[in-house]
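A single protein chain has been omitted from the complex, and every remaining protein chain is retained in its original position.
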Amino acid sequence: MSATQIVLMPAPRPRWRRRLRRYGPAWAGSALVLLWLLVALLASWISPYPPDAQDIVHRLAEPSATHWLGTDVLGRDVLSRLLHGARLSLLAGFTVVLLGAAIGIAVGVVAAWSRGLVDEALMRFTDLVLCFPPIILALAIAAALGIGATNTILAMLVVWWPKFARLARALALVQRSQEYVEAATVLGLRPIRILGRHILPNTFGPLAVLLTLDLGNAILTFAGLSFLGLGVVPPTPEWGSMVAEGRELVEQWWVATFPGLAILTVVVGFNFLGDGLRDWLDPKTRSR
Amino acid sequence: MDMAQPEHVTAASTQPVLEVEDLRTVFLTDDGAVRAVDGVSFTVGPGETLGIVGESGSGKSVTALSLMRLLEEPARIIGGSVRFQGRDVLAMRPDELRGWRGDRAAMVFQDPMTGLNPVLRILRQVTEHMVSHGRQSPATARVRAVELLRRMGIAAPERAAASFPHQFSGGMRQRVMLAIGVANDPVLLIADEPTTALDVTIQAQILDLLRSLNEEFGTAIVLISHDLGVIGTVCRRVAVMYAGEIVEEAATEAVLTDPRHPYAWALVNAVPRLDSPAGARLTSIEGAPPNALDPPPGCRFAPRCPFKIARCDTDHPPLMEVAPGRRARCWVTADGRRLPAPPIPAQAAPRSAAPEERPLLEAEGLVKHFAVGRDGFFGASRIVHAVNGVDLRLRRGEALGIVGESGCGKSTLARLVTRLHEPTAGRIRFEGQDITHASPAEMRPLRPRMGMVFQDPYASLNPRMTVADALAEPLLAHRRAATRAEARERVLKLMATVGLKPEWASRFPHEFSGGQRQRISIARSLALQPDLVVADEPVSALDVNVQAQVLNLMLELRERLGLSYLFIAHDLAVVRAFCDRVAVMYLGRIVEQGPALDIFAQPLHPYTVALTSAVPEAGRERVILGGEPPSTLSLPTGCAFRGRCPVARPACEVPPPLAEIAPGRLVACHFPGSFSRPGHLS
Partner (left out) sequence: MLRYIATRLAAAVVMAVLASLVIFLISALVPGDPVLAQLGDIAASDPATVLEWRAKWGLDLPLWERYGIFLNGLAHGDLGISIATRRPVLEDIAQYAPATLELATVSFLLAIGVGIPLGIAAAVWRDSWVDSAARIVSLLGVSSPTFWLAFIMLAIFYGWLGWAPGPGRIDPIAFPPEGPTGLFLIDAALAGDWEGWHDAAAHLVLPAVVLAAATIGLITRTTRAAMLDSLGQDYVRVARAKGLRAQVIVLRHALPNALVPVVTLGGLAYANLLAGAVMTETVFSWPGLGRYTFRSAAALDFPAIIGITMVVSATYLLVNLAVDLSYAALDPRVRR
């Protein structure tokens, strides 16, 4: 028996396929998110009808050439309402996540930096908020504040910041023990400079990933509260409340189906984008 | 030949265990195929010991994994053959391969801390492949496992078998790994850097064990290491790898004394030895290994070779017989010629510190205890006694070395004197100024006067700052440069000082090799023109040649800039080459202190004796120190070393003070000099 002589240099997989596997989701995610951002910006110009124009004669019309996605109970054009609904959903998502993250990161970084009693007090308080089931607390607060988008966003903010506080504190603690932070300390740099130049830039990556993934989450929660009737005052077009309006209408499936699909695609977009960001920032997956 | 033929029937005495021919392994990356192993051939006979040595990236570990076919995507074997007792390993079906691995051929890996499964008991991990290969029944396997653990030098093997891996130290785990490796009486044991993660006294124990396994059971051993000294203590023959190729193969002793390939020559001469002449500079070669995507057409070492001739740049040399029984891949030595000994540099001016003045740095009774997390989930919180009463004085212009094994408190000491940590007790004075409890704001004006170099060149540079920014930052923060332009000028000067090219200023750390990063780190520590540089294991993460480059640079800077160093290291020879005085630490205390040359020529504390004799250097008589350092969680009473000390007596229950027994020589031992290594080198 002779030893096998395998001498062949394997051809690498085609470049486009590797690129697609690696960057495909990130691209798809960016495209979806960008698309919806454009829709939100241009809703007034690209909608075929005003979002609250009622046409009782053509109520609950099937999707057709005149009403691409059909009409609802009051004869309003589902497509136009859906396009306008993007505004509130995205606005709510961005507001809750950005403000929530700002508050949370401030709390977390202060806690990690001060240690001792301040740290203990801040983190106990964070735990206290975290031990509420978020949706129930948000529900209670939103109900107490009264119906309306601003109030719902406020309610969500109350439950949103703690996870960022935890994450920011954990990241800051990891950073504190990094050798390059020690090196900066030995060089006699001021704490504020160490924080700004060494710690924050290096925590940016993981935070950006979490923020992106969380945007989808926030949009889902906001739509959920709206679905329960807490989000917006009725004529305002909003995806969650649109689904709520159509939820009894099984025969007229289009009324509830399309707004739900809109939510789904936005959230998928943010998820793809977040995953893509994570892969892109992670040196381990970079070489693949 | 019938593949199913049992191995003991084959003419085992003559047939080689392993025949590797023209093995080629590549990594498929986006940029192309990286040739990690590029045409490697060697043979290992029954019971033979072969070492494979090379720096990181030379392809030695990939070779080992290729032999066992343990490679994972994106690595792929693309050519050559591996025959094990005549069987073609590369042609084995998955089930054949499984039946062979862990049975006839076994492998031990580098990091014992991660090689054992944390959630499975030791017993299961030692027995499972005895049972799955049908060598033992579960009951007999259990008996054999305990027997193996005992053979590997594990005390109370029954209890050990019932334990989980986290209950053991690294050295103990590596013994378990060896027990796993030899459980089925393999014909071949491949050990990939088995002692790299271990301390020098533990390393000596494990190497001793490997040697005895080879002698007692006739197991053939392939030992992979970056350290020629380690290979020299176990292996008769050695293959030196460079850029995916074997460049020299010969008896280990021959390579150590008379290397015939310039790369092997550089490896041998880059390593400081405990018996090299005082003040000698280390030989280092410039440059870095070639790009494995596109190696040079001629000899792969030619771009860095100090001996190269015209032919080297154009013709790729084969592995040629240069002397009986030895082969080298070199046009220069192809005719049997030897390579010259490295030039012995002029004796450096005697480094003597200015006589008694106010010391630059002074520590008295320094203590640091850390509260660490709870003992498991349910236990009480614990205290690590990292530093337990250290006195030291560093004079201006002096280099003081601190040596000791991991956990002895040397890194903590470095962080105490630079006030990254606050001492639990004791006193630190910098130029007479008490900084024991100085606040960060009080420390700030002193910071420019003390620089620090860290161990890990990857972790100590901020990945998001360019070299120029990292170096300019301290200048601007301390107003040493008024403008950015001025800072930039100073940065370029600094870079030139440490041998970095000015065009690299706008690069980020990840674009540099480990050695280059350590240069950046050194440049940063020098930016503010300090008096004192505290270097915490500055070269231990580097390959030997790079280590030599960095050490030479630090020596040169010391002379040029008149720096004082507090130099922390675990490598005795490195400390000896670098420092005027040395303090040996054990369990948070200094056990011996004195002039570097004297302390290693004639150690007085039994621990220093054991430490120096454990250094794997050819021709060194060994005292193998048993046991391991006690836990820092609960300090032993009396002399901390007495549990392992070969000459401990009842008197040692009283802790010995660090006493001056000869001018400049301090020892913390009741019986200094009573234990000395047999036949110790002059």
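Letters A and B name the chains as they come in the text, with residue numbers starting at 1 for each one.
The working rule: contacts are C-beta pairs under 8 Å (C-beta built on N, C-alpha and C of every residue); 3 or more make two chains touch, one makes a residue touch a chain.
Please read all numbers here as calculations on a predicted model, not as lab measurements.
Summary of contacts with the chain left out: across A:83, A:220 or A:277, the touching residue is A:220. Contact with the omitted chain, checked across A:152, A:236 or A:271, is made by A:271. Contact with the omitted chain, checked across A:75, A:134 or A:201, is made by A:134.
The residue touching the chain not shown here, chosen from B:103, B:227 or B:456, is B:103.
Interface residues of chain A facing the missing partner chain: 21, 127-129, 131-137, 139-146, 216, 220, 223-224, 227-230, 240, 243-244, 246-247, 250-251, 253, 256-257, 259-260, 263-264, 267-268, 271-272. Residues of chain B that touch the chain left out of view are 68, 70, 97-103, 106-107, 109, 111, 114-120, 128-129, 132-133, 164, 166, 177, 180, 375-379.
Everything below uses one rule, namely that only the chains that are shown with their structure count from here on.
Remark: chain A and chain B have CA centroids separated by 47 Å (rounded to whole angstrom).
Residues 1, 3, 21, 24, 26, 28-30, 32-33, 74, 76-81, 83, 88, 90-91, 415, 418, 420, 440, 443-448, 450-452, 454-456, 459-465, 473-474, 477-478, 521, 524-525, 527-528 of chain B are the ones touching chain A in the complex.
The residues of chain A lying in touch with chain B in their complex are 1, 3-10, 12, 15, 18, 178-180, 182-191, 193, 197-198, 201-202, 287-288.
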